[in-house]
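Every protein chain of the complex appears in place save one, which is left out.
Moving on, here comes subunit A:
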Amino acid sequence: MSEGAASEGGRGSSTARGTGTPRPRARRWRRLAGPQNRTLWFWAFVGPFTLGLIVFTYVPLGWSVYLSFFDAHNTVSPTDFVGFDNYTSMLKNDAFTDSLWTFVVFTAFIVPTTFVLSLSLALMVNRMRRAQAFLRSVFFLPAACSYVVAALIWKMSIFNGVRFGLANTVLGWFGADQTAWLSTTDPPWYWLVIVTVRLWLQAGFYMILFLAGLQRISPTLYEAAAVDGARPGWQVLRHITLPQLRTTSVAVVLLLVINAFQAFDEFYNLLSDARGYPPYARPPLVYLYYTALGQGQNLGLGSAGAVLLALIIAVVTIGQARWFGLGKKED
């Protein structure tokens, strides 16, 4: 904003003086401002965002790469250059590699599950003749809830480990013992808590995307298929609906994977306590948070981990885009 205002002021004064002052200056100004001041307005609108992007994204990004080559304990202006030591120790660190596996397992599970669940919700809601708007809202509403709030509800009231937690109360009716959902690693019940909270939160949102896709499919296609003798149900779904939903599906999968990469909120709020975080279900972001920003404040090692993670994300995203042929012109 301030930039735009300043340029405005500048223009005003130059035209005011324009009557008596030499021409070249005004001409140069006009060239800079572009035809009909378009360049000026371009920067007035884009400038603040570019500035924000540079200050809050690119500078920290570059700084973090810089830090990753230093022994930076408790400092952001380190002097002790260590080369690739941080990278080798991070790659040799089994806690970090474990966290990458945690993340792979989580993604491999949450992406297909959310996909199937939101698609089935969309198919069901789409077939409703009455109360469609109502059901759509009901399923979408959880998307408006924050991850932190939902995680706390899951942790404190639904899946707490004592006998009066909701899950344990229900199981208690059938005579089962109380289960400490978040503390049991064998079988790993904590995944049930983590996965259900995320499903509840995001299934509705992707359902809306699928619904939009479904409503774009022309009814004539279904009529033609019926005339050709396609059986309603699986055959129609497999050969008409799914191919027609291809672009929506690609977008949904990409969004789901990116969201899984960013997993932090519900993990941190479900599993951390005052003394730290258990060694299981610890995705990379949580691990790096503790390494770099915890009491250890090992910013060099943490940055090296962040750079490695960024590289992995870049490779996966590019690979995925290639695989789906994203950005190619088709149809």
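Definition applied: contacts are C-beta pairs under 8 Å (C-beta built on N, C-alpha and C of every residue); 3 or more make two chains touch, one makes a residue touch a chain; residues count from 1.
In this section, contacts and distances are computed from a predicted model.
Engineer: Can you work out the missing subunit's protein name as recorded in UniProt? Choose among "Stressosome protein rsbRA", "Sugar ABC transporter substrate-binding protein", "Chemotaxis protein CheA" or "Autoinducer 2 import system permease protein LsrC".
Structural biologist: "Sugar ABC transporter substrate-binding protein"
Engineer: Per the definition of touch given earlier, which of A:139, A:191, A:205 or A:290 contacts the omitted chain?
Structural biologist: A:290
Engineer: Which one touches the absent chain: A:124, A:141, A:156 or A:314?
Structural biologist: Considering the complete complex, A:156 is the one touching the chain left out.
Engineer: Of the listed residues A:64, A:118, A:202 or A:298, which contacts the missing chain in the full complex?
Structural biologist: Of the candidates A:64, A:118, A:202 or A:298, A:298 is in touch with the missing chain.
Engineer: Spell out, residue by residue, where the missing chain touches subunit A.
Structural biologist: These residues touch the chain not displayed: 73-76, 95, 156, 159-163, 165, 177, 180-186, 273-276, 278-280, 290, 293-298.
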